[in-house]
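Only one protein chain is missing from this complex, and each of the others stays in its spot.
Chain lettering (A and B) follows the sequence in which the chains are written, and residue indices restart at 1 in each chain.
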Amino acid sequence: MKVVAGQEDLYQLSFNRGEKLMSSLNQFAREYKIKGGQLTGLGAVNEVRLAYYDLKTKKYYDRIFNDCDYELINFTGNLTLKDGFPFVHAHISISDHQFNTFSGHLMEATVAILAEIFITPLGVMPERKMNETIGLYEI
Amino acid sequence: MKVVAGQEDLYQLSFNRGEKLMSSLNQFAREYKIKGGQLTGLGAVNEVRLAYYDLKTKKYYDRIFNDCDYELINFTGNLTLKDGFPFVHAHISISDHQFNTFSGHLMEATVAILAEIFITPLGVMPERKMNETIGLYEI
Partner (left out) sequence: MKVVAGQEDLYQLSFNRGEKLMSSLNQFAREYKIKGGQLTGLGAVNEVRLAYYDLKTKKYYDRIFNDCDYELINFTGNLTLKDGFPFVHAHISISDHQFNTFSGHLMEATVAILAEIFITPLGVMPERKMNETIGLYEI
């Protein structure tokens, strides 16, 4: 991962084939001490683990997409503090070679070709706290 | 709805289960006197009313998606002035429990679990005016 451009108000990151997208992003946020923020981006990924949250069981259910190198259509996320650490919450859409689209909460994905992500820091670090009613850490 | 972080250049909003996403966003824009802006976000929604616009009949055609709590994959929108009031124009993608994706112009959706939306104010409030050729309010 390379910080293409880093400014107080907008960072651009470029990821290489083989990198784990979520763990790299969380590591970047820790190292650069980014305070909150909006994430957007695109690229190509494989070994994609998507999930949805079920409110009844209060659990995430996931599926791994690994049939091809998928285009990463849009990465939409935010950065907050969870259990004392920077935490990226992201949803993504991916498309296969028939241009069909699969989407979900992103657990993890491997960069297949490249990935280009922006982070707009918020300036403050919102904190997530457990909301027992929904079973999730809420901002 | 809670304003997680509010600055002149970037607001982060957190919505709770049961809130109407579009009416809450429009209300926020009015109350905080936000001038224009870009919106991005994610979450989980149900009772989702999506639409597409048909240029021939100059009408929106909608369908309600209410088979499950859908992941809100990406909320993409903007804020302008329409008929004298702040107006959010948004398109969204949602995914079901098979990770299939449905998308359209967002009429309204209910927050199923949570929703986390950013607004980057533009500083000026663009106004929409009716363009009779397309039958829509255009910026």
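For this structure, a couple of remarks:
Just so we're on the same page, contacts are C-beta pairs under 8 Å (C-beta built on N, C-alpha and C of every residue); 3 or more make two chains touch, one makes a residue touch a chain.
Keep in mind it's a predicted model, so treat the numbers as computed, not measured.
Although one chain is not drawn, its touching partners on chain A can still be listed: residues 2, 4-5, 7, 9-10, 12, 14, 17, 40-42, 44, 69, 71-75, 93-97, 99-101, 103, 112-114, 116, 118, 120.
In the full complex, chain B contacts the hidden chain through residues 9, 36, 38, 40, 50, 52-55, 61, 63, 65, 74, 76-78, 89-93, 101-105, 120, 122-124, 126, 133-134, 136, 138-139.
Operating definition for what follows: only the chains that are shown with their structure count from here on.
With each centre defined as the average position of its C-alpha atoms, the distance from chain A to chain B rounds to 21 Å.
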